[in-house]
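So that we are looking at the same thing, I have put the structure below in structure tokens.
And then chain A:
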Amino acid sequence: MSDERVFMKGNHAACEGAYRAGCKAYFGYPITPQNEVTEYMSAHIWEHGGTFIQSESEVAAINMIMGASATGARAMTSSSSPGISLKQEGLSYIAMMELPMVVMNVVRCGPGLGNIAPHQGDYFQTTKGGGHGDYRLITLAPNSVQEMAQFIYDAFILADKWRNPAMVLTDGTIGQMMEPVDYASMPWMDPPDKSEWQLDEFQEGRERHVLTSIWLDPVDMAVAHEKLIDKYERLKKEEVRYDEYLTEDAEVLVVAIGSPSRVTHSAIRILRQEGLKVGLFRPITVWPFPYDAIRKYADSKRVKAILVPEMNWGQMIEDVKLAVLDKKPVHFVAKHGGLTFTPEDLTEPIRAILKNPEEPNTLWHVS
Partner candidate 1 sequence: MLLEEYVFAGFGGQGIMTIGQIIAYAGMIQDFYTAWIPSYGPESRGGTANCNVVISDEIIGSPHTHHPNGVIVMNAPSFDKFEPLMAPGGVLVVNTNLSPQRSERDDLSVVYIPTADIATEVGHPVLASVAALGAFAATREVIDDANMEKGIDWALPAHHKDMLEMNLKAYHEGKKAAEAQLKAAAK
Partner candidate 2 sequence: MPMIEILDDACKGCLLCVPACPHELIHNTKAKLNKRGLYPVEYVDPDGKCTGCRLCAIVCPDAAIRVYKEVKKKSA
């Protein structure tokens, strides 16, 4: 282990990842459980030559980010569920104008004000669009403080590479916890050259740059769409990321992200001591979703069933089912309201599944 390690909160580490990626603008509005981001940015972004504004609303914040990224700067905002809803308007425009930027959602419980406890109820909102129109956010789901920093850093790179907004989707547990972080994998960097399209001092001889999301002629609009569709198809081929733990011999495959994937890890240790063959498949990009990789397990004779634990009423499970295509039972464990999983919440259903593998899809509600 390197000596570079520091002991930090997930929300603070995310800021450090952003600084290292060359983020020069953070605009945001306080909301629990991600206030540490707003506070840490307000205190430190100046040290890295950046700018902070506490905006009048989440709506204003995302639009400020739109302005900053339109000039070619690396810019980010963050919020938690109700605030992310407000940002969806801006994200739709940003996606159509193909502006790279990063937004982090430290998900809390909803609908409505809900509560400030960890939750995963924004999966649909994030991975299926969120705002109006057809668009996708490149979405990374960290499950540790190290990944909070790394994925914000990676999100900036992906956003610029694809000229697309990127989301880091996490939950209150990962945002609030402290763990060692090593920044060696995040060297300080500057944004790539964007002089092709950025709003800039108008140079004599260059075509003026116009960023817009309106094409009144349906044919023109369709052409603009094609460009996005093509980009999304390439993203699906090139940028799928996932992580696996003890899946080589697994008979039950648990598919989990965020803090439930951490609890799954603990549950698997307990079950392995009993000789039960359980593995964890963790999507890192939840958009693009690793359908093909999961389908391989659905096709494998060894795998008897798949279990999806989520802190919501069942969202990612729909993607898992799309991957599995009814080839294997897909069971669901729900924990919601802001309650967090214990390893026992997972070990019991897995033991039951292994006892009776023919059982069709089962739903466990744990509270």
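If you want to know what made the cut, all candidates are chains of the complex that A comes from, given by their letters.
Going forward, a residue touches a chain if its C-beta (ideal position, glycine included) is under 8 Å from a C-beta of that chain, and two chains touch if they have at least 3 such contacts; residues count from 1.
Values in this document were obtained by computation on a predicted structure and should not be read as measured data.
With chain A as reference and 1 or 2 as options, the touching candidate in the complex turns out to be 1. Of all the residues in chain A, the ones that touch candidate 1 in their complex are 1, 5, 7, 33, 117-118, 172-173, 176-180, 259, 262-269, 338-344.
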